[in-house]
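What you see is the complex with one protein chain gone and the rest in place.
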Amino acid sequence: MNGRMAFPPWATALMLLALAAFVVLVVLSIRRNRGFRRTLFSFPYSLWIVVFTIIPLLLIGYYAFTDRMGQFTLDNFKTFWDSNFEMNKQLTQLGFDPAALGSARGTVNVDTLVYSLWMALACTLICLLIGYPAALFMADRNFRLGSTLVILFIIPMWMNFLLRTIAWMSLLEDNGLINTLLKALGLPKAQLMYNSQAVLLGMVYNYLPFMVFPIYNSLSKQDRRLTEASMDLGANPALTFLKVTMPLSLPGVVSGITMVFMPSVTTFFIPRVLGGGNTEMFGDLIERTFLSADNWNVGSALSLIMMVLILLSLSLLRKVDPEGEGGSMI
Amino acid sequence: MKKLATLLLSALLLLSALPALAQGGGVVNVFNWEDYINEDVIAMFEEETGIKVNYMRFTLNEDMMVQVRTSPGAFDVVFPSDYAIERMIAEDLLQPIDFAKVPNAENTLDWLKNPDYDPENRYSVPYMWGTVGILYDTTRVKGPVDSWGALFDEQYKGEVFMMDSPRDTLGVALKYLGYSVNSKNPQEIQAAANLLIGQKQKGIVKAYQVDETKDKMVAGEGILALVWSGDAQYAINLNPDLAYVVPREGSNVWVDGMVIPAQAKNPENAQAFIDFLCRPDIAQLNCEYIEYSSPNAGAIALMGEEYTTNENLNPSQETIDNCEFFHDNNDVKVLYDTFWGMVKNAK
Partner (left out) sequence: MTRFLKRGYLALVLLFLYVPIVVLIIQSFNAGVSRAKWEGFSLKWYIDLFRSPAIMNALYITLTIALLSALIATVLGTLAAIGIHAMQRRPQGLMMTLTNIPMTMPDIVTGISLMLLFIFTQVPRGYVTMLLAHITFNIPYVILSVMPKLKQMNRFSYEAALDLGATPGYALRRVILPAVMPGVVTGALLSFTLSLDDFTISYFTTSPLVQNLSTLIYSEARKGIKPTMNALSALMFVSLLVLLLAVNRRVSRTNEN
């Protein structure tokens, strides 16, 4: 533990350097600027970012590239690729030949990542399929209840997310409400919980509003005259939708996808409650590595990989919506 | 803007000062397992001693140890299990208890007085003990349940709850294969993991969970479950169709002790709290509430036949002798964790 606390001098130096560079940057930006005094307003925030965002990230980076003794190493990333790596290292140290276990590469970590990406993709797709028509109908000018419905979509999000998920449990259990109902109707019992589908359901339930809002926003902001013009020019409603409404709502779709996909990849808790702990998602894996397995170095490496992946997919999405103005939630 | 800032700052200061104010008198910061004390006992202690109890909970030894390591000084009394005590002693996380201030520790049963995990009995006082076994629904099992084999039986496909805890679940598999629950032999651990992976792939396991299991068994959500004896007793009280058995292959017997972290800020109060929990009438209150086995001879005498005749709470010496304590396995922990990862992610 003590070895873990003490930073080698180079790490401290690096952090100080980053801090200094940042301060210089801020000062430069202020000096060059005409709106001199106003830029000062952002100074407390700059400091805040450095302390509570940049330094913590540097810490993650530090742990990801060091071992328990604080020495530089790439082993943590090897452990991501081969989940047996740490174990085999320990076995060799104990004088046991890892080959005797017939152990090939351990794929647990990579599999978990692939599974999480797959689940997040499925969740995003389902949310899009359910959410787009809902947003479209709500944004309809002839539909007066639209704005009220938006509020109805927000309210469930104000209930605690853990409680919302647990509420599903009482519906899906073997002796839960749905099965009790099935039984009363003389139908066979269905296995609704403790599997990936239940996890997916929980995810869609929790993230659906994040898909509906941005799409609704971009649809309701659209200039009505455009669709009218399209109709006047002889396009039927379907063609109008395809050629006018849909392309114009694309920014909303992009930010909806972003807002659903990001949190879904690192979902944790839902697999434990609705999936019965039968599958792990990447968030669970990071948590387990940090807490139960008490391995901060590998945990940090996993977090770093997660972040890089998310930044990559984000920049991909940015290409579709370069201005990033697809309407946030607001 | 200035006014707002002043207001904000004073509000912040006030709020952060609130907990400090509450700590003006004597306090003891207690870190115990989830649902592991009769809450009346806390109130009684506060009333009798005037010491305020800050009560905190954890669910896994591993989580608890991370907390104790990373927040030194936050806790005065902690309730780790046997192997965790051994680990914490090795990491210098504990301070010796001044037994002159804990006279009631004398009530401890003889066989728990100098346990393997704390050989000189300097750091810990036993709080509760129990076994690991199978809780089953007598109306739905096909045939007698007296072996770990039942958990791996395909008849019970989709009806078995396992524990979401690497040591307990791998330990049971090791025991079933005839090995020690403390095995450090990689091949044995691998065999145990393969057994569990097979069990999962055949669809026998319904879920891996810890504290949820007891309520689910009461509700009839599963037929068999791997549980601790106290959870079993809790479930049996609510649903008489359930029964508990320590399989014939032997099992794990465990003790949760009370310890004082090295950096504890109120060791005196901690000792007073530990002593209070060792008082026979208090130990009885706790034992009857939690329904694990009591290490307290005084409390057992008070509870009389109702306790001594209950096989789950008071297993025969033969059953105990057939069981093993967990030992600290730090040098092979990465093996357990890695194989556990494979079990959890087997498809």
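By written order: A and B. Residues from 1 in each chain.
The criterion applied here is as follows: a residue touches a chain if its C-beta (ideal position, glycine included) is under 8 Å from a C-beta of that chain, and two chains touch if they have at least 3 such contacts.
These numbers come from a predicted model, not from an experiment.
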{"item": "Full-complex contact with the absent chain, from A:Phe77, A:Phe241 or A:Phe269", "value": "A:Phe269"}
{"item": "From B:Thr59, B:Asn121 or B:Ser180, residue that would touch the chain that is not displayed", "value": "B:Thr59"}
{"item": "Residues from chain A at the interface with the omitted partner, ascending", "value": "5, 7, 25-26, 28-29, 32-33, 35, 37-46, 48-49, 51-57, 59-60, 63, 130, 133-134, 137-138, 140, 143, 148-149, 151-164, 166-171, 173, 175-177, 180, 205, 208-209, 262-263, 265-266, 268-269, 273, 283, 286-287, 290, 296, 299-300, 303, 306-307, 310-311, 314, 328-330"}
{"item": "For chain B, residues in touch with the removed chain", "value": "1, 4-5, 8, 11-12, 15-16, 19, 29, 31, 34-35, 54, 56-59, 67, 70-71, 73-74, 209-212, 214-216, 219"}
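Convention: only the chains that are shown with their structure count from here on.
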{"item": "Distance between the centres, which are taken as Cα means, of chain B and chain A, whole angstrom", "value": "34"}
{"item": "Residue ranges of chain B touching chain A (in the complex, touch as defined)", "value": "60, 62-63, 65-66, 69, 91, 158, 164, 166, 186-187, 190, 200, 205-209, 216, 219-221, 331-335, 337-339, 341-342, 344-345, 347"}
{"item": "Residues on chain A engaged by chain B in the complex (per definition of touch)", "value": "1, 83-84, 86-87, 90-91, 94, 96, 100-101, 106, 108-109, 111-112, 173-175, 191, 194, 272, 275-280, 285, 288, 291-295"}
